[in-house]
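Left out: one protein chain. Kept in place: all the others.
== chain A ==
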Amino acid sequence: MSGSVIAKSGVARWFRRGPWEAVAMSLIGGGIIMLVQPLSIDLYSYSFVTILAGTVGFVIVSHFPE
């Protein structure tokens, strides 16, 4: 029983909304910068995947507990 409590608290510690939302928003912001920057076409090519990962991630982590 104590094992499950420890496991639960471990899960709760890892899957908190705040930090994950920050990561997802950083991905979206970084992806948008990669999309419009004038320096490298390689960055531009990977921008959509980055934005998509951030957006899908944001939708998922917004269901995590506070």
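Just so we're on the same page, contacts are C-beta pairs under 8 Å (C-beta built on N, C-alpha and C of every residue); 3 or more make two chains touch, one makes a residue touch a chain; residues count from 1.
Convention: contacts and distances are computed from a predicted model.
K.L.:
Out of "Probable glycine dehydrogenase (decarboxylating) subunit 2", "3-oxoacyl-ACP reductase", "Ribulose bisphosphate carboxylase large chain" or "Carbohydrate ABC transporter membrane protein 1 (CUT1 family)", which one is the UniProt protein name for the chain not included here?
P.N.:
The record for the missing subunit names the protein "Carbohydrate ABC transporter membrane protein 1 (CUT1 family)".
K.L.:
For review purposes, identify every residue of chain A that touches the missing chain, sorted by number.
P.N.:
21, 24-25, 28-29, 31-32, 35-38, 41, 44-45, 47-48, 51-52, 54-55, 58-59
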